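Missing here: one protein chain of the complex. Every other protein chain is in place.
Our next item is chain A:
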Amino acid sequence: MFDDRSPIYLQIADGIKNDVLSGALKEDEQVMSTNQYAAFYRINPATAAKGFAQLVDEGVLYKKRGIGMFVSPDAREKLRAARRERFFTEVVDPVLVEAKRIGIGVDEIVRHLGGAR
(Lines give C-alpha, C1' and ligand atoms only; values in the text may rest on other atoms or scores of the structure.)
Protein backbone atom coordinates (compact mmCIF):
# COMPACT_ATOMS: atom_id res chain seq x y z
CA MET A 1 0.00 0.00 0.00
CA PHE A 2 0.94 3.64 -0.20
CA ASP A 3 2.24 6.07 2.39
CA ASP A 4 2.09 9.85 2.30
CA ARG A 5 5.85 10.44 2.41
CA SER A 6 5.90 11.05 -1.33
CA PRO A 7 3.31 11.58 -4.07
CA ILE A 8 1.26 8.40 -4.63
CA TYR A 9 1.64 8.63 -8.41
CA LEU A 10 5.40 8.15 -8.00
CA GLN A 11 4.82 5.21 -5.66
CA ILE A 12 2.50 3.65 -8.25
CA ALA A 13 5.11 4.11 -10.96
CA ASP A 14 7.83 2.60 -8.75
CA GLY A 15 5.64 -0.37 -7.85
CA ILE A 16 4.92 -1.20 -11.49
CA LYS A 17 8.59 -0.77 -12.42
CA ASN A 18 9.51 -3.25 -9.70
CA ASP A 19 6.93 -5.70 -11.07
CA VAL A 20 8.44 -5.34 -14.55
CA LEU A 21 11.97 -5.84 -13.20
CA SER A 22 11.02 -8.91 -11.18
CA GLY A 23 9.16 -10.38 -14.14
CA ALA A 24 5.80 -10.33 -12.37
CA LEU A 25 4.68 -8.21 -15.35
CA LYS A 26 5.84 -9.56 -18.69
CA GLU A 27 6.51 -7.62 -21.86
CA ASP A 28 3.38 -6.85 -23.91
CA GLU A 29 1.27 -7.93 -20.93
CA GLN A 30 -1.75 -5.74 -20.23
CA VAL A 31 -1.72 -3.83 -16.92
CA MET A 32 -4.81 -2.98 -14.87
CA SER A 33 -6.93 -0.06 -16.06
CA THR A 34 -6.70 3.10 -13.96
CA ASN A 35 -10.23 2.48 -12.65
CA GLN A 36 -9.43 -1.10 -11.66
CA TYR A 37 -6.24 0.10 -10.05
CA ALA A 38 -8.06 2.89 -8.18
CA ALA A 39 -10.77 0.54 -6.91
CA PHE A 40 -8.23 -2.11 -5.88
CA TYR A 41 -5.93 0.25 -3.97
CA ARG A 42 -8.73 2.61 -2.90
CA ILE A 43 -7.22 5.73 -4.37
CA ASN A 44 -8.53 8.52 -6.53
CA PRO A 45 -8.53 7.46 -10.20
CA ALA A 46 -6.89 10.74 -11.27
CA THR A 47 -3.92 9.88 -9.03
CA ALA A 48 -3.70 6.42 -10.58
CA ALA A 49 -3.96 7.90 -14.08
CA LYS A 50 -1.07 10.25 -13.33
CA GLY A 51 1.10 7.30 -12.27
CA PHE A 52 0.31 5.43 -15.48
CA ALA A 53 0.88 8.57 -17.59
CA GLN A 54 4.32 8.89 -16.01
CA LEU A 55 5.12 5.31 -17.06
CA VAL A 56 3.95 5.97 -20.61
CA ASP A 57 6.17 9.08 -20.70
CA GLU A 58 9.13 7.02 -19.53
CA GLY A 59 8.43 4.33 -22.12
CA VAL A 60 7.74 1.60 -19.56
CA LEU A 61 4.12 1.25 -20.73
CA TYR A 62 2.48 1.87 -24.08
CA LYS A 63 -1.15 2.55 -24.93
CA LYS A 64 -3.40 0.76 -27.36
CA ARG A 65 -6.30 3.04 -28.12
CA GLY A 66 -9.56 1.76 -26.72
CA ILE A 67 -7.96 -1.38 -25.32
CA GLY A 68 -5.66 -0.39 -22.49
CA MET A 69 -2.05 -0.14 -21.43
CA PHE A 70 0.70 -2.71 -21.91
CA VAL A 71 4.28 -3.27 -20.81
CA SER A 72 6.78 -2.08 -23.44
CA PRO A 73 8.88 -4.86 -24.98
CA ASP A 74 12.18 -3.23 -23.95
CA ALA A 75 10.97 -1.94 -20.55
CA ARG A 76 12.74 -4.54 -18.44
CA GLU A 77 16.09 -4.07 -20.16
CA LYS A 78 15.87 -0.28 -19.95
CA LEU A 79 14.90 -0.34 -16.27
CA ARG A 80 17.69 -2.76 -15.46
CA ALA A 81 20.26 -0.57 -17.19
CA ALA A 82 19.04 2.53 -15.34
CA ARG A 83 18.96 0.80 -11.95
CA ARG A 84 22.41 -0.75 -12.47
CA GLU A 85 23.80 2.68 -13.15
CA ARG A 86 22.42 3.95 -9.84
CA PHE A 87 23.28 0.82 -7.85
CA PHE A 88 26.72 1.93 -6.64
CA THR A 89 25.83 5.54 -5.84
CA GLU A 90 22.47 4.82 -4.23
CA VAL A 91 22.95 1.40 -2.62
CA VAL A 92 26.63 0.65 -2.10
CA ASP A 93 27.93 4.12 -1.17
CA PRO A 94 25.46 4.56 1.74
CA VAL A 95 26.56 1.12 3.04
CA LEU A 96 30.17 2.30 3.00
CA VAL A 97 29.24 5.50 4.85
CA GLU A 98 27.45 3.52 7.57
CA ALA A 99 30.33 1.00 7.75
CA LYS A 100 32.83 3.79 8.26
CA ARG A 101 30.61 5.37 10.94
CA ILE A 102 30.65 2.16 12.99
CA GLY A 103 34.23 1.11 12.24
CA ILE A 104 33.74 -1.74 9.78
CA GLY A 105 36.57 -1.86 7.26
CA VAL A 106 36.22 -2.53 3.53
CA ASP A 107 38.18 -5.79 3.94
CA GLU A 108 35.61 -7.05 6.41
CA ILE A 109 32.78 -6.18 4.00
CA VAL A 110 34.56 -7.94 1.15
CA ARG A 111 34.99 -11.06 3.33
CA HIS A 112 31.28 -10.97 4.15
CA LEU A 113 30.33 -10.58 0.49
CA GLY A 114 32.69 -13.43 -0.39
CA GLY A 115 30.65 -15.66 1.89
CA ALA A 116 27.51 -14.83 -0.11
CA ARG A 117 29.10 -15.94 -3.37
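Following the convention adopted for this analysis, a residue touches a chain if its C-beta (ideal position, glycine included) is under 8 Å from a C-beta of that chain, and two chains touch if they have at least 3 such contacts; residues count from 1.
FYI, contacts and distances are computed from a predicted model.
Considering only "Nitric-oxide reductase subunit C", "Electron transfer flavoprotein subunit beta", "ABC transporter" or "Xanthine dehydrogenase family protein subunit M", the record for the omitted chain gives "ABC transporter", by its UniProt protein name. What chain A contributes to its contact with the hidden chain is residues 2-9, 35, 38-39, 41-47, 50.
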